[in-house]
Each structure stands twice: as C-alpha cells, then as structure tokens.
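Here the complex is missing one protein chain, while the rest keep their positions.
Presenting chain A:
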Amino acid sequence: MTSLPASTERKLGLVIDLDTCVGCHACVVSCKGWNTENYGAPLSDQDPYGADPTGTFLNRVHSYEVQPETGPAQLFHFPKSCLHCEDAPCVTVCPTGASYKRAEDGIVLVNESACIGCGLCAWACPYGARELDAAEGVMKKCTLCVDRIYNDNLPEEDRLPACVRTCPAGARHFGDLGDPDSDVSRLVVERGGFDLMPEQGTKPVNKYLPPRPKDGWEGQVDVLAPFLAPVAEEPKGFLGWLDRALGALPGGDRP
C-alpha cells in the first residue's frame, strides 16, 4: 500500500552545505555512474552526442545569483536530489503501490517492476526529484544509494551515498536525521539548517545549511590603504605634456 508509515525508525538523509559547495558537479557524475551500473534500470541518455542531448539524472546542481540590498551579488551552487520527505506526496498519489517509503529508515523508493510510468508522482513532487526514464518508461529517483549504505561487500568507508563519498569539498553529509545526537543532526542545529519550500508541507528529511555571511566591502580598515591613494591627480612632466598635446589635436576632448 502506498500509505505512508506513521513514523520511521530512522530518518536517513543528506545535509547539504551551500556555503561549501563549489559547483563542480562531481556528485552528479558519481550518482549517474553508480545508479547506471548498479540497482535498477540504467539512467539513460537520449541523443547524448547529438545536437539536443537529454538524459535522466537523480541529482542536479543549480547555480543561483543572489543580489543583497547593498554590496556585490553572491553566487551559490545548489545540489538538489530527493529529500526523502516524511510526508512525501509522491508516495500517496501512486496508483500501483510502486512508490513507497520504508518504515525502517525512511528512504523513499520506487519498485520499478510495478511502475506504470504515469508520471503522477513527479507531478506531486515540488522539488523535481523524480524523472521518468525515456528509455525504460519507469520513474527514477534517488535511492540514497540503498545498495551502497548497507553493502557488506564494500569497504566501510564506501558505505555512503556515491554523491557524499565523491564530494571533494565535503559539502555533503549523510546520516540519521531522526537521531538528535547524530553528527548530521548536530550540524543542522549548529548551522541553522533549513527545509526547502516548507509551505508545501512535505516535511523534507534532507536539510540545507545556509551560506555563511560574506565579507563586505564597507567598513574595512586597511592600515596601508592610505599609502596607496593616488599622489598626483593631474599628470605632470612628460605625461602632462602628452596629455595636453593629444588633447589639442582634432578629435581630442579639449575644445
């Protein structure tokens, strides 16, 4: 049944640090690689080397420019994948029971052999976390690398989602957000982690850490700055003569 579990024993999810992400897209590539070679239907591409390439991705990195009231614009890279919501609207709309949320760890998964590819779950998701694979005709989504995190055949340090394992900046963290003492939960409290689109009522498990305040231009005192001030406002000597001579020529800026 595609009813949601009343509660889950654990709430496995990601914490994504918008202050640290450098926008390298390594998580996108490693996600596509792992999830094409392992569990479920491969993430297909259409016309990959042609004029109009498209493909299925479970994780995408957007970039946003934010213009504060004063000061220069700021640029943020914004990785986005399934947030494994507690109140996941994608699960309850599924007519076949293919879409489900696990009671033991809260991971939202798709049983691909029961999916009819109606696309309604993708419509119900506010975050664009689900994509219908054009080759396979079934819905694909982030599995939180369920085939890595419990995989005894992998070395212990690799039992993490591929995106977390590969991130060179340490911008992605994986853990149990249902345990207030876990590293990820403490990180969320310390840094003021927030939900995406809280008004949609989905109660996402994944959290985002806000960017730390940037240095400003104003109010900075550099003791050496006065010595760098221009010493001559008007050119003198040879440059002064050149400036006057060129200015006197027709087309110059002097009358």
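Quick note on the criterion: contacts are C-beta pairs under 8 Å (C-beta built on N, C-alpha and C of every residue); 3 or more make two chains touch, one makes a residue touch a chain; residues count from 1.
Quick note on the criterion: contacts and distances are computed from a predicted model.
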Query: The chain that is not shown, which UniProt protein name from "Dimethyl sulfoxide reductase anchor subunit", "ABC transporter permease", "Ger(X)C family spore germination protein" or "NADH-quinone oxidoreductase subunit L" does it carry?
result: "Dimethyl sulfoxide reductase anchor subunit"
Query: Which listed residue (A:22, A:103 or A:116) would be found touching the missing chain in the intact complex?
result: A:116
Field: Which of A:8, A:56 or A:143 contacts the chain that the document leaves out
entry: A:56
- request: Would you mind spotting which of A:150, A:194 or A:241 touches the chain that isn't drawn?
  value: A:194
- prompt: Given the full complex, what residues of chain A touch the hidden partner chain?
  reply: 1-3, 18, 25, 28, 52-57, 60-69, 73-76, 78, 80, 89, 92-98, 114-120, 122-128, 131-134, 136-139, 194-201, 208, 210-211
